[in-house]
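The structure appears below as structure tokens.
The complex appears here minus one protein chain, its other protein chains still in place.
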Amino acid sequence: MNTLINGLCLGGIYALIALGYTMVYGIAKMLNFAHGDIIMVGAYAVFTTLSIMDHPIPAVIVAVIICTVLGIVTERVAYRPLRGASPLAVLITAIGVSYLLQSVSQLIYGAGTRPVTIGNWGSLEVMGISISISSLLTLGLCIVIMVGLTLFINKTKAGTAMLAVSEDRAAASLMGINVNGIITLTFAIGSALAACASVFYLMQIPAVSPTLGAMPGIKAFTAAVIGGIGSIPGAMVGGILLGIIEKVCSSIPVLAPYTTAIEFGLLVLILMVRPTGLMGKTRREKV
Amino acid sequence: MSEYMLETRSLGISFGGLKAAQDINLKIKKNQLYGLIGPNGAGKTTVFNLLTGVYRPTTGTFLLDGEELVGKTPAEINKKGIARTFQNIRLFSNMSVIDNVLVGMGNSSKCNIMQSIFRLPKHFSTEKQMRSAARELLRVFGLDEERRTVASNLPYGSQRRLEMARALATNPKLLLLDEPAAGMNPQETAELTATIRRIRDEFDMTVLLIEHDMSLVSGLCDELTVLNFGTTLAHGATEEVLRHPDVIKAYLGE
Partner (left out) sequence: MKKFKLKHWINYILILALAIPFTVMAFTGSVKGSTSLMLAQIGYSIILAVSLNLVVGFLGELSLGHAGFMCAGAYIGCFTANYLHTVIPDPTVVLILSMIVGGLTAALFGFIIGLPTLRLKGDYLAIVTLAFGEIIRTVFMNQEVFGGALGLTTRKYGKTLFVIVFVMALFTVFVTQNLMKSKHGRAIQAIRDNEIAARAMGVNVTYYKLAVFVIAAFFAGIAGVLYGHNTTPVDYGFFSFNYSVEILVMVVLGGMGNITGSILSATVLTFINIQLTTKLSGDLAALKYLIYALILIVAVIWNNAPALSKVRERFGLRRLVEYIIIKIRGHRIKEEGGMEAPSTADWSKVPTKIPMDALLSTDVIPEQSIKEEGDKK
């Protein structure tokens, strides 16, 4: 039972990160490989703020601001010049950005792992099971954020514009939508979500290192692909599914060492059976 | 030998509920220049995609020289003898002109990967043979001079001609041309008409072409089929079809 809740919790975090991937992929049509490292930057922002003033709220705010700015800057500097170039080129640049963020953080903070504690809330007894409050908080806030995002995309003008850009960039731009602006906005939202994810991640695993973002990043991307890239409910389902699988696998001793392999195996399997993921749409190349 | 080079029998495809093409019955004799015309979105290119295996038909079948080809992959169909050009030019844009043609020639040579890697005599003999055949073909299309140019640097008209040369390099029985005159001026179109005739005569080719340019169609094709909304509106000898009231209505409106 506890495993399940932990899984849900981790799944919520993956889902938040996966949302960032999926939005950027859906709208900018690129795999933002550096997304995971934005989480790492967020975590360092939390770490630094907490060492100045020991209160979680300013830390969260600083993290969100820094990540959002970083998301916008990387988009402007590294990705925008390549708009219209080969997707391969963009992907390679994104890998470069990922490395850049990792190495710069290592130069600043060192390669070692630093402990971070965001508050200490203890745990709650429900029907004989003890659940940590931070887990509940993570889960609850993840759900709130996801609902908020869905509403934003479906109800607001900017959200509709996003959908339009993801559907057909050229047509959207003819309709007077500022495509570059929308893409920047997408990066900003995705990075802000990553900042939230970094806070929740630190609640679960209270330590930060330069490579913190790499694995959750790749796994969240896996989640996004499993759910069907470009699909927001897909990212949520994929994230939660992956989180539960990870926790369940690592709680079974025989499977534990292979957890990562199993998760990636699932990715491969799903892509083979349904190349567009569980909830993805099929599009064909026009001949 | 079959009576018809290409015969389609109630060929059709639907995407979900949309019937993009239905009940297409073409009968093209050997050596014919056959035209497929119709307004935009009538399903002409869809027919080409069916004939080249890009789509698999939901109904009906088609035969090339008496052999049924439904269900084969594009590459297999090409090997059986149907080659095509594309409406939006699809050259191998980073490769040289001659390499583009040589890719098409690849089919006919039997030289496996190992023979090429270890440069066995077979490799050299096939290369030599392919190269001379390719240059021969380029000469017909007036591209021999530019054979070393990278394909994407060619002017537009030459790119269209290169696409035809590349298609012919696969040694087809039937050539499908998708809007060969698109974007050409009247003089280029006239040259193109001559080239297509020459292809038919010199290579003993059967040609099925999609075209909007009525001057090209009426000057070139022996027979026409008119499509509208995925169905056959009319077919027959060119002169008759172009006078057909339904055809005029489809093109000019009520």
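In this document, chain identifiers A and B correspond to the written order of the chains, with residue numbering beginning at 1 in each.
Everything that follows uses one rule, which is that a residue touches a chain if its C-beta (ideal position, glycine included) is under 8 Å from a C-beta of that chain, and two chains touch if they have at least 3 such contacts.
Keep in mind that this is a model prediction, so the values were computed, not measured.
Of the candidate positions B:Cys111, B:Ala133 or B:Ala190, contact with the hidden chain is made by B:Cys111. Within the full complex, the residue among B:Thr45, B:Thr170 or B:Thr206 touching the omitted chain is B:Thr170. Shown as candidates are A:Leu4, A:Leu82, A:Leu136 or A:Leu278; the residue that touches the absent chain is A:Leu82. The residue from B:Asn31, B:Thr73, B:Ser132 or B:Ser215 that touches the chain not shown here is B:Thr73. The omitted chain makes contact with just one of the residues A:Leu31, A:Leu212 or A:Ile232: A:Leu31.
Contacts to the hidden chain, counted on chain B, fall at residues 13, 15-17, 52-56, 58, 71, 73-75, 78-79, 83-84, 86, 90-97, 99-100, 102-107, 109, 111, 113, 116-119, 123, 126-127, 130, 148-150, 152, 166-167, 169-170.
Summarising the interface, chain A meets the missing chain with residues 25, 29-31, 78, 81-89, 91-93, 95-100, 102-104, 106-107, 110-111, 169, 210, 214, 218, 221-222, 225, 229-230, 257-258, 260-261, 264-265, 267-268, 271-272, 275-276, 280-287.
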